[in-house]
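One structure is given below, encoded as structure tokens.
And then chain A:
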Amino acid sequence: MTPAILALNLGLSFAALAALCLSLNRHHADIFGTKPSGRRVVLLRVLGWAGLVLGLVVAGEAEGWDFGPVQWIGALSGAGVGLVLLLSYRPRLVTPAGAAALGLALAGGALLHFA
Partner candidate 1 sequence: MAASRPIERAAILGRVVLAAGGGYAVAALSTALLSVTLPMPRSEAVTTATLLSFAILAGVVVLVFALATLRRAAALVLGAILVLGAGLWLAAGPFVLAGGAS
Partner candidate 2 sequence: MKGGFRQSMAWLHTWSGLVVGWVLFAIFVTGTASYYRADITRWMRPELTQVQSAAAADLPAVAERAVAYLEAKAPDASSWFIGLPQPDRPLLDLFWRHGPGRPSGHALLDPHTGTEAPVRETTGGDFLYRFHFELHMPPLWGRWIVGICAMTLLVALISGIVTHKRIFSDFFTFRRDKAPRRSFLDAHNVTGVLALPFHLMITYTGIVTLSLMYMPWGVTTAYQGDSLTFFAESGQITAPRLPADRPAATAPVGPMVAQALATVPETLEGLSIVNRNDAHATVVAVFEEPHGLSHEHPQVAFDGVTGAVLEVRSGGLKLAAKTFTTMVGLHEAHFAGPALRLLFFLCGVMGSAMVATGLVLWSLARLPKAEAEAPLGLRLVQALNIGSIIGLPAAVAVYFLANRLLPPELPGRSAWEIRAFFAAWIAAALIPLARPHRRAWSEGLVLVAGLCLAVVAADIAMVEAHPLRRLGEGEALFLWFDGAMLALAALFAFAARRVARYRGPSRSEPRRAPVFAAPGERARA
């Protein structure tokens, strides 16, 4: 079931990194034109870190605690590259892409759960 876990990992990593990135003044301003409110910063950071931890736990449980972390880090780097490129060339797409990534993660999770 590696492809499903990888999709889950990539999606979750991308969404989590996008949340963390939106919690930073500069990037929030790039996309929405304003600084984020204090509450929004906290919310985005909590969601972002929770997503990263969840990704690690899912990868570890699904692939074993030797493969899982390796795959998690790989997915994190891959998602990070995508996010940075999107952010500098098409910043407006970051939010929809984050939502789509979350969808991909859910699809991967569903496939993993039911298949």
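Annotations for the structure displayed:
Everything that follows uses one rule, which is that contacts are C-beta pairs under 8 Å (C-beta built on N, C-alpha and C of every residue); 3 or more make two chains touch, one makes a residue touch a chain; residues count from 1.
With respect to how the candidates were assembled, all candidates are chains of the complex that A comes from, given by their letters.
Being a predicted model, the structure only gives us computed values, none of them experimental.
For chain A, the touching candidate in this complex is 2, chosen from 1 or 2. Residue ranges of chain A in contact with candidate 2, taken from their complex: 2-3, 6, 17, 20-21, 24, 26-27, 66-67, 70-71, 73-78, 80-81, 83-85, 87-89.
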